[in-house]
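Note that this complex is displayed minus one protein chain, with the remaining chains in position.
By written order: A, B and C. Residues from 1 in each chain.
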Amino acid sequence: MTRFTFAVLLPGIALIAMGCDLNKVDPGGGISSDSVVTIRNGSSAATPAGGDGGGGGTAVAAASGAPGKLIGTIKFAGTPPVLPPKATKGNAKDPAVCAKDADIPDESLLVGANGGLRHVFIYLDKAPGEGTAELPPAGEFDQKACIFTSHSFLAIAEVEFGVKNSDAVAHNVHTFPALGAVQNFGMEPNSSTTMSFNKAEKAPMQIKCDIHPWMEAWALVLEHPYMAATDENGNFELPELPGGTYNVRIWHERGAKNGQLERAKVTINGETRLDREFPAGDFKL
Amino acid sequence: MNKFWPLFFCFWPIVAVVAFWISPAMNWWFPGMAMSPLGQQIDNLFYMILVIVGLVFVGTHIGLGYVLFRGVAHEDEKKSWFSHGSHKLEVLWSVAPAGILLFMSLYQLDVWMRYRVKSHFPDEVQPIAEVTARQFEWRIRYPAPGKALMPTPQPDDLYTVNDLHVPFGRPVMIRLRSMDVQHSFFVPELRIKQDAVPGTVIPIWFETVDEGDFDLTCAELCGWGHYKMRGRVFAERESQFQHYLKTLQAEQDYDGVRELGSTGAQIAEYSRGPHKQAGH
Amino acid sequence: MSTLSPTADVHGHGHEGHGHHDIGFIRKYVFSTDHKVIGIQFLMTTLLMLLVGGALALGVRFQLAWPWRTVPIVGEIVFSGEGGTMSPEFYTMLVTMHASVMIFLVIIPILAGAFGNFLIPLMVGADDMAFPVLNMLSYWFMWPAIFFFGLAFFWSGLDAAPAQGWTSYPVLSALKEAAPGAGIAQTWWLMGLTFVGVSSMMGSVNYMTTIINMRAPGMTLFRMPLTIWGMFITAILQAFALPVLTAAGFMLVAERVLGFNFFVPGGLIVNDSDPTVGGGQPLLWQHLFWFYSHPAVYIMLLPAMGMVSDMLAAQVRKPIFGYKPMVYSMAAIAGLGFIVWGHHMFTSGMNPALGMTFMISTMMIALPSAVKVFNWIGTIWGGKVRFNTVMLNCVAFISMFIVGGLSGIWMASVPTDIYFHDTYFIVAHFHYVLFGATLFGCFGAIQYWYPKMFGRKMNETAGKLHFLLTFIGFNGTFFPMHMLGIAGFPRRYADPYIHPYMEHLMPMNRFMTLCAILMGLAQLILIGNFILSYFTGEKVGRNPWQANGLEWSAPSPPGHGNFDIPPVVYRGPYEYSSPLIDDRDYLMQTDLPPKRPVEKEQDNTSSNDAAEGQG
Partner (left out) sequence: MKFSDTIVCAVALLGIAGCSSNSVPQFETSQDTGKLFQPARDAVESELQAAFGTPENLVVWPDLPVDFGSFGGSIEKVTTQGTLVVPLAGQSALATDERLPELSGAAVLVAPAAGGEKGAEGGENAAAVYRVAHYDPESKTLRVVDENGKPTQVTAAEGDGVQVIGDGLQKGRNLYLKHCMHCHGVSGDGDGPTAPYLKPRPRDYRKGIFKFTSTKTGVRASRDDLFRLVKLGVPGTYMPSFMLLPDDEVSAIVEYVRWLSMRGELESKLVVQLALDFGSDQIGPKRTFADMSTEFDAFRGSDLPDIVKSAGEELGADWSAPEDAENLVIPKEERVASSLESIARGRKMFLSEKTKCYSCHGETGAGNGAATEEINDLPGQPGVKAEVPGLFDAWGNIVKPRNLQRGLFRGGRRPIDIYRRIHSGIKGTPMQAFGNNLSDQDIWDLVNYVLNVPFEKKTQASH
């Protein structure tokens, strides 16, 4: 063996020895790698930041101002697209009941004559700390002519309300909550029952009927009554609030950003107006 | 140094023989004794071939080693032996192996016939279960207690998965099917193997000589989960087997309300997965 | 370069490439029609593929030794989220591609393609193949095959390669739902297979024609070296068996793409799909496949047998013991090879009566194999044994072939095959035959004919080191597989240890894997030796081994047209240590009969012997 060879061999062997611990024949890693268990102490990893309060979604501390209602109008700016009906008259499943007399409209974007947008949810994320309004009487959720009424439904968590099937066919109510428990139960023809949502949500949830795929509604479930859905002219009215500044969510099912059209900071000082006009670009169309 | 390589080539058959010799002691051997009469015959055939093959193996390697050894010692100046062969030797080493090979093949036909040829099956062996292989498990269908297995599913059939219970001490037959791709029903301890070919129903019979549970594996590549197809064959007393079927029936008819009756204890266990009593 | 020019020798040593003809570099070295260049191209390609196939095998071995551990190098890239552990379907893909690459891209082409091409014209005394362009095409059809195999493997990023095993049994390979790799990758794979088939077919037609028509004057059939016999019989085997496989391949493609139902029976529910509507028979594929693939085993063996015979005779300076029985046994192996395919299907549920006939025919094929082994031992007997690399590889060939052949007896006998079918016993068996025998033969042949290819010898020390490591690694890897098989260890299991009766075999598998790694690394020595010897090897003349064959009468390396002096054959190729001459122990096929008068007695014996040897 030449000296040169030797000179190369030695570093080679050294490299092998460095790269590969030959004593450890059993390679580690993979699923058989070791794992340890530690115990969680305390309940959050959050590192408290300097500032406190005023955070996202929370009620901003009331500086001043008289209590009042929040009212307003939500509008669609520009010419709304014309959505085809979800089922045309006489051509739906179960034609004896569904779309018997009229088309079943697509309610996901209903714009009134003055540009007012229907079925927009306006709500506070959190109840104001004091002076909570009374809970409104529970609404009723109906299924009529194979349409859910109302398309925008408001409910309070853990408060029972009536569900009705006014049709001569069976429907089912299938909810898609983000936080609460899923419900999916059948409604036999012309029956009624009660239901409730077990948890408050951050945003409205979809309700579907699997038998009639066009049937769709949106329900907002909160722990407090500070919510409203716009009527056919885009008008809404929230119950009276203590004076102060609040974060108000404006949400529509076709809103481009997870449905949220805007998170407005509103200061209540007596009756306050919140009018908004959203261009088509803010929607998923 | 010249002797190194002949020794090297001699060393190797010794290693091979030693390896085979110590294997049973090291547990590198059959997974236990053959638990079926047919399996014992197969083992005997294996050993017979092992002896013959071993002798031939050692013999040829000794021959090879010997000629190498002699060849290494061959002087440089002397020429090699100039020979084009020997007719007598050629005849000898053609006829002798031919005889041995023919003997070996004819000697084995009997076992093969008993295993696979229908007319040589044991008398009155009836199918007791249908085993349907699928990716990646064995689905088993029994007839209701006291009934015979029908070719097509019956409303009162009993279903289970991966655990095949059979009575021991008598030949039993299963009907082997595949629901998707080709699988192979392999019970090493019983020394049986039969491919489950899609589209055909293949009857296989076996007899276990004693109680026990045997691993059932798949021996034909059937997809990514091939290795996962572990089932078990439980050989048990006839009475236990009948009891098992009854338990299975009670489990299968369980409506969550009705009194559980005498098999209640088992059913309670079933709610945490069946066959605890038989397995671990 | 004129074929007959006596000065060709001078040029023959160089690779100047700008000789007398205006052949461009591309025509000369890339799209060459020269059988020698094509042979070397085949050799390079197959050695490359050998590394690929070996790497795949190491992946398989790794999983068996350390199941679900981080796979070195590849694992961290491909399965990073899972901690680098290979997924079970990747394991089956490795198994499949290892076998496919090794069989179709290494062993078959290295024997028929590389050595067949290089040796046939040289050994029969022809200036080139009968159809040089066809010959060139046969090489260049390998590349689409490699491309399609590669495409199959890398399609959609390493994880949807064919995973049906190299046997590709339907239904697994016929329905795309049945396995991860049964999608388009399986079609690519079949395309690759078809290209390999076309390539082989072109080669085999060429070989048959060349051997039959282009032998040098005096080269009678029974004066042909056994290598040529091996190649000839292989070519015939390929010509008859390949069409069946190609047809089967097309049927499977038709089944997959056009919805024919050759192989898929009705009513199967695979992967939650709708029930199949077929009416086909899965066993049909097995019959067709094995009708080719069993003879293919001999395609992978016979040329190596021939080459080892030639090398052995030259190394021990002795005539082949029983030349004609050697030829007849090769023919017998080939003939019987066509009627034994059913022994792959003993447990498949085919008619049991067939099992019996196939058992007898399979047992009988052991007979010519035994005759060959005895004849090789007879050849060494009384010879002068000098252990150089060639000799070592030849002896290893014989030794490994004995092991592989004998373990086949258990497979041939149906009752024991019931147990051993699809266990590691059979893996051990065919690796002993295909790797142990064939590849050791090839390693020997590379060393032996390297001087003829490049005019230089390969390094002996490195060759011996390579042999030693490969032999130890090989036996360490594959001998324990017999034990695994006896223990009932099934093939193609990604994690056998979830079955309790195999748990205790993991240490043995680790040992085998370490041996396999050793063996894999040893091949780097071969590659290094192969490349570096081209530059540094000892320069040699025409006949460095003092052998008798026609190829040794040509320059090293032979120029275009091979022979500077047209060869005329006077005797068989194995007249070593002939008493007819005194000054040397070899008598080349082209040497004129010795003029020295010989004693009467000696003359008789030698002519008798020669008569037996030469017919």
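Note that in this section a residue touches a chain if its C-beta (ideal position, glycine included) is under 8 Å from a C-beta of that chain, and two chains touch if they have at least 3 such contacts.
What you see is a predicted model; the values in this text were computed from it and never measured.
Asker: Just list which of the chains on display the missing one touches.
Answerer: Hidden chain contacts in the full assembly come out as A, B, C.
Asker: For the chain left off this view, which of C:Phe42, C:Trp68 or C:Phe346 is in contact with it?
Answerer: Once the missing chain is taken into account, the touching residue is C:Trp68.
Asker: Looking at the full complex, which residue from C:Thr234, C:Thr389 or C:Asn459 touches the chain that isn't shown here?
Answerer: Going through C:Thr234, C:Thr389 or C:Asn459 one by one, C:Asn459 is the residue touching the chain not shown.
Asker: Extract the touching residues of chain B with respect to the undisplayed chain.
Answerer: 135-137, 139, 153-155, 159, 161-163, 224-225, 228-232, 251-258, 271-276, 279-280
Asker: Since one chain isn't shown, list which residues of chain C touch it in the complete complex.
Answerer: Residues in contact with the chain left out: 68, 70-73, 75-76, 79-85, 87-90, 159-160, 177, 179-180, 269, 271-273, 459, 461-462, 495, 498-499, 521, 524-525, 528-529, 531-533, 536.
Asker: Against the chain that's been left off, what residues of chain A make contact? List them.
Answerer: Chain A touches the missing chain through residues 1-2, 4-5, 8-9, 11-13, 15-16, 18-21, 27-58, 93, 108, 168-170, 172, 174, 176, 178-179, 181-189, 191, 193, 198-199, 201-203, 206, 208, 210-211, 213, 216, 218, 249, 253-254, 256-260, 263, 284-285.
One rule holds for everything that comes next: only the chains that are shown with their structure count from here on.
Asker: Which category does the touching pattern between chains fall into here: line, ring, star, complete, or other?
Answerer: Graph shape, chains as nodes and touching pairs as edges: a line.
Asker: Using only Cα atoms to place each chain's centre, name the chain farthest from chain A.
Answerer: Here the answer is chain C, farthest from chain A.
Asker: What whole-number Å value describes the gap between the mean CA coordinates of chain B and chain C?
Answerer: 32
Asker: Where the centres are mean C-alpha positions, what is the separation of chain A from chain B, in Å?
Answerer: Centre separation, chain A to chain B: 60 Å.
Asker: For chain C, write out the residues touching at least two other chains, lowest number first.
Answerer: Residue numbers touching two or more other chains: none in chain C.
Asker: Could you list, by residue number, the parts of chain C that touch chain A in their complex?
Answerer: Going through chain C, the ones touching chain A are 66, 68-72, 75, 82-85, 510, 514.
Asker: Per the contact definition, I'd like the list of chain A residues that touch chain C in the complex.
Answerer: Interface residues on chain A, with respect to chain C: 25-33.
Asker: Provide the residue numbers of chain B that touch chain C in the complex, in ascending order.
Answerer: Checking each residue of chain B against chain C gives 2, 5-6, 9, 12-13, 15-16, 19-20, 23, 27-32, 41-42, 45-46, 49, 52-53, 56-57, 60-61, 63-64, 67-68, 70-72, 74, 76, 78-87, 89-90, 93-94, 97-98, 101-102, 104-106, 108-109, 111-113, 115-117, 135, 178-182, 184, 186, 188-189, 191-195, 197-200, 202, 215, 217-228, 230.
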